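Every protein chain but one is kept in place in this view of the complex.
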Amino acid sequence: MSLLSIEKITKEYDGIKALDRVSLKVEKGRIKGLIGPNGAGKSTLFHLISGVEKPDSGKIYFKEKNITSLESHERSALGIGRTFQTLQIWGNMTVVENIMAGMDRRLGGGFFSYGLWLPWIRRSEKEALKEAKEILDSLGLLGKWESMASQLPYGKQKLLEIGRALAMKPELLLLDEPASGLTLTEIDQLSEKISRTRQEGVTVFMVEHHMGMVMEIADEIGVLHNGKLIAEGTPATVKKNPRVIDAYLTRRNRKPDA
Amino acid sequence: MVEKKENEFRKRDLFYLVPLWFISLIAPDPYLYHKKEFKKKDIFYLAAICLAPLIWSDSHFHHLMVLAGIYAILALGLSLFMGYAGQISLGHAAFFGIGAYTTAILTTRYAVPTFLAFWASALSAALIAHLIGRPILKLKGYFLALATLGFGEIFLVIVRESTNLTGGVIGIFGIPWFSVMGFSFDTYFKQYYLTWGVVMGLFIFSKNLVRSKVGRALLAVAASEDAASSVGINVSKTKLEIFVLGAVFAGWAGSLFACIMSTASPEAFSLGFTILVVMMVILGGMGNLYGPIGGAILLTWLMDILSKYQEFSLPIYSVILILFLTFFPDGIGTRLNVRVIYLIGYWAKKKKRDEGKL
Partner (left out) sequence: MDLWAYIPQLLFSGVTIGAIYALVALGFVTISRASQIINFAQGEFVMLGGVITFFLLNGVRLSYPLAALIAILIVVLIGFAMHLSIIYPLRKASILILIMATLGASIFLSSTSGLIFGTLPKTLPPFSSGGPLQIGKISVSPQSLWVLLSTFMLLIFLYLLSHRTLLGKAMEASSTDPLGADLLGISRNLMVFLAFGVSAGVGAFAGILITPLFFTSFSSGTLLGLKGFIAAVLGGWGKNSGAILGGFVLGIVESLSLAFIPSGYKDGVAFVILLLILYFRPKGILGAPFIDSRRW
């Protein structure tokens, strides 16, 4: 059983097919990469998986369950976490609050319990804080736990976003261009952390442009071009695939046909 | 020679630092707004609020503070919706009105005790907020502002026209004093403690909300709805819930208002009133809970001063409003703190320079 299964997803924007009958699977416990030239539809695919947008046709299965019609937060509740290409951390909160907000779903209680600060809430919040600090520690961000998230340098903000996604204890982690904007050292640290999450049992599906990093840590790679999946396989096979080379080296404008 | 200068500097330093330290004890610190725990300052504020009417026993002062308290409740609820969740509502006066009219109708026509009417007001405000909240909160920015404005105006029109229910333009008279178990709040002095008691209670409630999971969810929704969804926060439910809570606060404020003013009329809930309340939230600084309360006190006091100018009051008020928005868009506390410190530092340096020249 694949953790994530996408079947014939199509998404059109104003007549241009961003995704054209794309099907792929992500196996549990693996790291899968998704590459392709700019504008190939990679981020669109992520938006469709996480629920920010709905596909025009096709189905998405997560843990054998059809999630195509579910809302975004319902899908996250099932165990899908993600980061964003445009870096959507919450700058109006502190670093530790970002993480805590990430795991808040796992805490119970409604307005009244929190407003009246019932005793069990006190305990729950304390534990949440403790756990959040542990997560920050594993990311190396503990030193700044009380600063506003907007004050962190860019590389650390990206790490924070991943930490927030992990705080949810997801089964599938969608990373949208995690290495963009990072220095080479930071990219190395990132690769190491992503490999570590795999050890913790999280399946990773990532979109990335940085070839070096993807080829190194991914078990399997899919290649998207002009909205179609043109190759899928181990990094070695994909590297040699003539269609892939063609897609990257040839400048093609968006055309509906292959 | 140098040593002497340093000693002198230190003594002068103390002279400026002591009042500064004292101010920092009691003034809300905008740079620490994100630290949401209860602070020691809060005890000082609590004491100040409890003791104020005993220190100033002027009845007019009490009356003013009672009004300020009611507006503070309203502003507090609104600031949760606007300051924390980042939305805009230009129709909140409607919920205030709903609360006031519910209490007015129940107490004058059906002889419901005011205490029960108080809760009924909250319920009716919550129901209506729930009804219109769902479709309206799908909108953002200007459109949300406009939709809430539209709702507020519709409410006014309905109130003015349903003369059977609401007494039309004239309103409803003869609302009894608020009373609990035989104890009746009939003087401004007693009403002061009633309203500010409610303010304190709701403040503690809000503070608890804000420093917990709920507050984080609100801030998350304000900063990035997509990211909030991605961690499992139900964005539309969160927005609706906080909208309803803001309406409940407004309903309570309206109920107290009706019991204190003894009348309910449409003119009290117009667009001008909404603007006043929104200004209270803005002036206090969005993103903290002391702001709306401080803003309520400030603006109530301002309105009182301006009322002496009769027909000039509105023009002056609007000019002051615009000036506030231009110079203090983040709230008065923010820049004031920094500016005061800067001024004192500047003055200290200037004196030092003058001494040096001598």
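Labels A and B are assigned to the chains in the order they are written; within every chain, residues are numbered from 1.
The criterion applied here is as follows: a contact is a pair of C-beta atoms (placed from the backbone, for glycine too) under 8 Å apart; a residue touches a chain by one contact, two chains touch by 3 or more.
Since this is a predicted model, take the numbers as computed values, not measurements.
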{"item": "Visible chains in contact with the missing one", "value": "B"}
{"item": "Among B:127, B:157, B:170 or B:305, residue touching the chain not depicted", "value": "B:157"}
{"item": "Omitted-chain contact residue, chosen from B:112, B:240, B:261 or B:275", "value": "B:275"}
{"item": "Residue of B:112, B:204, B:261 or B:321 in touch with the missing chain, whole complex considered", "value": "B:321"}
{"item": "Options B:52, B:112 or B:149, residue touching the unrepresented chain", "value": "B:149"}
{"item": "Residues belonging to subunit B that touch the chain removed from view", "value": "82, 88, 90, 135-136, 138-139, 141-143, 145-147, 149-151, 153-154, 157-158, 160-161, 271-272, 275, 278-279, 282, 311-312, 314-315, 317-319, 321-322, 325-326, 329"}
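Just so we're on the same page, only the chains that are shown with their structure count from here on.
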{"item": "Residue ranges of subunit A touching subunit B (in the complex, touch as defined)", "value": "50-52, 71-73, 76-77, 81-82, 84, 88-94, 97, 100-105, 107, 109, 111, 114-117, 121, 125, 128, 146, 148, 164-165, 167-168"}
{"item": "Subunit B to subunit A touching residues, read off their complex", "value": "34-35, 205-206, 208-209, 212-214, 216-217, 219-220, 222-224, 226-235, 241, 245, 287"}
